[in-house]
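Report on the following structure.
Just one protein chain is left out here, and the rest sit where they should.
As written, the chain order gives the labels A and B, with residue 1 at the start of each chain.
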Amino acid sequence: MSKPWSEIVPKPRKNRFRWLIYVALAAIYIWAFSGVPFNGFKETAGVITKAIFSGIFSPDWGFVYLPDGEDLLHGLLETLAISVLGTFISTFVCIPFAFWAAVNMSRGKVISGSGKLVLSFVRTFPEIVMALLFIKAVGPGSFAGVLALGLHSIGMLGKLFADEIENIDRGPLEALISSGASRMQVLWFAVLPQVLPGFLSYTLYRFEINVRSATILGVIGAGGIGTPLIFALGARNWDRVGIILLGIIVMITVIDIISGTIRKRLV
Amino acid sequence: MSTNTEKIRPKAPRKLKHYFTAAILIILLWRSAVLTDSSLGELLSGLPNMLDLLKEMFPPKWSYFEKIVDAMLETIRMALVGTTLGAILAVPVALLSASNITVSRWLHHPVRLLLNLIRTIPDLLLASIFVAIFGLGPLPGIFALTVFSLGLIAKLTYEALETIDQGPLEAMTSVGANKIQRIVFGVIPQVQAHFMSYVLYAFEINVRAAAVLGLVGAGGIGHYYEVTLGFLEYNKTCTIILFTLAVVLIIDYASTKLREKLL
């Protein structure tokens, strides 16, 4: 046997159009990277970065609490309040949507499919843009933020709730129907107890996300800790930027831990 | 009703915990409403404004589309570059965070902590800080997305790394492979597909994020929200919103299909 094995055993044929994909990918990347103005650095960049870092390590502790109320604690509390209310509103509003989108509760796939479509539309609409529009409607302030988070969260919560409803055990429903229960009674006694822990867990999860979202609402004037942050950035008050960042990081970490612990106990 | 059944009948458990939870919730909601000036009255009085706004948004001004195509392309470019840079940086970070690859506790714990801290800061906040550092333009936006992608991809990847089958690794050790060889032949083939899937997932999120980064001056189409809303040209705003929705939905769809193929 003179030929080496590598020539005897045929290689599996690769996709003939594979190279086309590589060429396309390469073209996209060349287009993407060639358009980035990498030389657009401000010469002060290094200095400012240093200033922000030193701001984080030597924060403006005086900003934590001020007698006039426009301080860090007030900003963080307002952020939390926005997320609590936003989450609360969306949890209630999304329930009918979830039942609409759940395939085992709607009549037919077309109806549940249309529900899912509406939810994914709402989900795609960024909360910050919603906040911009609500500011036009109710004026700047936290209430616009509450409404924006409340509306935007419906998309994701509605989908998660619908999934939860689709996973229920049909048995208890049959038992209730066979004892002569009305449709509402079946929902209340057989469906709700099954989905409630899941609903609560997802609500807490969404709350964690909403706290993060609420920190940025102030950037466009929809309340929360984002407002003083933007002012501090504009005024180049790096020590204040430092303490605000620190405050945000601590708040989000604490909320995540608390919410995560409760969620573990629910399931 | 016999008396002996009465004896073994258990007492109803106290509902104190439920009442307590309900009370806390009500107080929380009430305080929150006070703090944010939220009320149904406010909502109702704002309702006519909202309807006016919606009326002015439709029909969308389609001709504005041409003006924002370039900004939309910049948005996609930012997402693409940001995700790629983040993904590249995520590889070493994920390897350092995985306890079965970086065995030393003194290394993987601090790296993970740093990763968790990064993940607490929302991308728009990162962008506004980077704008302060680097000035206006797409560059701070790209950096913000890079940091965000790094956090997300590295976290998902190291979690995937920790669930890999140790068998191939042992096999590589037994044939005398060094650390790098073990990772290349024993680890990477196992997480490759997951990693690609996470990168695509991060890309989906980044496209959405990039679309609003312009609000803080970090490039992309978000800038045009302020322009159009500032001049009260709501029909143009509507065009931006619809265009963004279409792009996001198309990219989501393509990416989801690709991810399904990968796994």
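As a convention for this text, contacts are C-beta pairs under 8 Å (C-beta built on N, C-alpha and C of every residue); 3 or more make two chains touch, one makes a residue touch a chain.
Criterion: contacts and distances are computed from a predicted model.
Per the UniProt record, the absent chain's protein name among "Formate dehydrogenase", "ANTAR domain protein", "VWA containing CoxE family protein" or "Phosphonate ABC transporter ATP-binding protein" is "Phosphonate ABC transporter ATP-binding protein".
Put simply, the missing chain touches A, B once the whole complex is considered. Screening A:73, A:103 or A:181 for touch with the missing chain picks out A:181.
Across A:189, A:205 or A:231, the single residue that touches the chain missing here is A:189.
Residue-level contact of chain A with the missing chain is found at 169, 171-172, 174-182, 184-185, 188-190, 193-194, 196-197. Residues 1, 5, 8-13 are the ones on chain B that touch the missing chain.
The criterion applied here is as follows: only the chains that are shown with their structure count from here on.
Chain centres here are Cα averages; for chain A and chain B they lie 6 Å apart.
Interface residues of chain B facing chain A in the complex, by the touch rule stated above, are 28-29, 31-33, 35-38, 42-43, 45-47, 49-50, 53, 74, 77, 80-81, 84, 116-117, 120-122, 124-125, 128-129, 131-135, 137-139, 142, 208, 211-212, 215-216, 225, 229, 237, 241, 244-245, 248-249, 252.
Within the complex formed with chain B, the residues of chain A that make contact are 28-29, 31-33, 35-38, 40-42, 45, 48-49, 52, 77-78, 80-82, 84-85, 88, 120-121, 124-126, 128-129, 132-134, 136-139, 141-143, 145-147, 212-213, 215-216, 219-220, 223, 226, 229-230, 233, 236, 241, 245, 248-249, 252-253, 256.
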